[in-house]
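The complex is shown incomplete by one protein chain, all other protein chains being positioned as in the whole.
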Amino acid sequence: MTREEIIKPENLVYRRTPVLTDNVMHYCPGCGHGTVHRLIAEVIEEMGIQDKTIGVAPVGCSVLAYNYFDVDFVEAAHGRAPAVATAIKRLHQNHFVFTYQGDGDLAAIGTGETIHACNRGENIVIIFVNNGIYGMTGGQMAPTTLPNMKTSTSPYGRDVEVMGPPLKITELVAQLPGTYYVTRQAVYTPALVRKAKKAIRQAFENQKLNKGVSFVEIVSNCNSGWKLTPVKSNEWLEENMLPFYPLGDIKVPAKEV
Amino acid sequence: MAFKGTLIIDTEKCKGCGVCIIGCPQKCIALGKKVNKKGYNHLEIIEDTCIGCANCAVVCPDGVIEVYKVKV
Partner (left out) sequence: MAKEIRLMKGNEAVAEGAIRCGCDGYFGYPITPQSEILEYLTVQNPYPKTGMVVLQAESETASINMVYGGAACAKKVMTSSSSPGISLMQEGLSYIAGAELPALCVNVVRGGPGLGTIQPSQADYFQTVKGGGHGDYKLITLAPASVQEMYDFVGLGFDLAFKYRNPVMILSDGLIGQVMEKVEIDDYTPRWTDEYIAEKFPWAMIGKPASRGHNIVTSLELDSAKQEQVNLRLQAKYKVCEENEVRYETFQVEDADILLVAYGSSARISQKVIELCRAQGLKVGLLRPITLWPFPTKAINEISKHVKGILTVEMSAGQMVEDVRLAVGCAVPVKHYGRFGGIIPTPTEIVEAIKTF
């Protein structure tokens, strides 16, 4: 069978979702941000909620996320996305509102907004991309930087005696009654991508229930900040990030009886 | 059941990161010698053994792979 015979509309098994725009993403080759964007966009497409979704972009590498999603999008100040999303959701209660944030944005400068949006149980989705570093500003230490991990502001490795240990904000928000679903995923293998997509889908579905925040952490890579090739960065992620940030659900909705 | 698949790769948008290659069960894709306008060695099909599993497409950060398959 020739290639031409296979490439027919009825044989299509995977294509780029139209909920992403045609713009070429500015991310470094192999950066997980692109994959996470695609999964969110696929979920929006599959749920048929493009006309009811409003996204909130952070300050960080994904500051331009609004150029890649073909949905209405607000760019928030650094760390403030949960506050911005709070108002949008309260004023558009039937819409699907999500924030997309990096670890510096969500777990350093925006810690207050994150915790309080979660504690109030805002009926939003928070997508938290944890790459353990400040990608956008050139690889400085983040609240999530691993112990002894070298960054441009921890050049001899993160000294936990001086800087404290990495902040497991996801475990922290799981303690709050306002979070309904809290999970940690990754996107560097096909199987993990498929699982992560299911988690994102569940998070968006949860918004229909009005039960509080659905919080999806994605442990991701920053090959530029980590100074590794894309493939090596994913290996490093598996070996170093995952033992500290284990994958899986942290808080799942209690089964209704 | 066996499947035969193939890909359409948007080579101009491929960034040559290679993360798609790792998960291919057939080892039928690789980065080629040719570079695109951005200067990246883009992805190519190297063997005619693709089974259309879409593993490559789902991990591609830039969403540049389209997958087709038929039952054989």
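Just so it is clear, A and B label the chains in written order, and each chain counts residues from 1 on its own.
Rule of thumb we're sticking to: contacts are C-beta pairs under 8 Å (C-beta built on N, C-alpha and C of every residue); 3 or more make two chains touch, one makes a residue touch a chain.
All of these numbers come straight from a predicted model, not from anything done at the bench.
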- prompt: Considering the full assembly, with which of the depicted chains is the omitted chain in contact?
  reply: A
Identified contact with the non-displayed chain, of A:86, A:170 or A:220: A:86
- prompt: Among A:3, A:95 or A:232, which residue is in touch with the absent chain?
  reply: A:95
Field: Touching residue (missing chain; options A:69, A:204 or A:226)
entry: A:69
Task: Identify the residues of chain A touching the omitted chain, counting contacts across the whole complex.
output: 21, 50-54, 56-57, 63-64, 66-67, 69-77, 80, 83-88, 90-92, 95, 112-113, 116
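One rule holds for everything that comes next: only the chains that are shown with their structure count from here on.
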- prompt: Where on chain A does chain B make contact in their complex?
  reply: 1, 3, 5-8, 11-17, 20, 24-25, 27-35, 38, 187-190, 193-194, 229-231, 234
- prompt: Okay, in this complex, where on chain B does chain A touch?
  reply: 4-6, 8, 13, 15-19, 21-23, 40, 52-70, 72
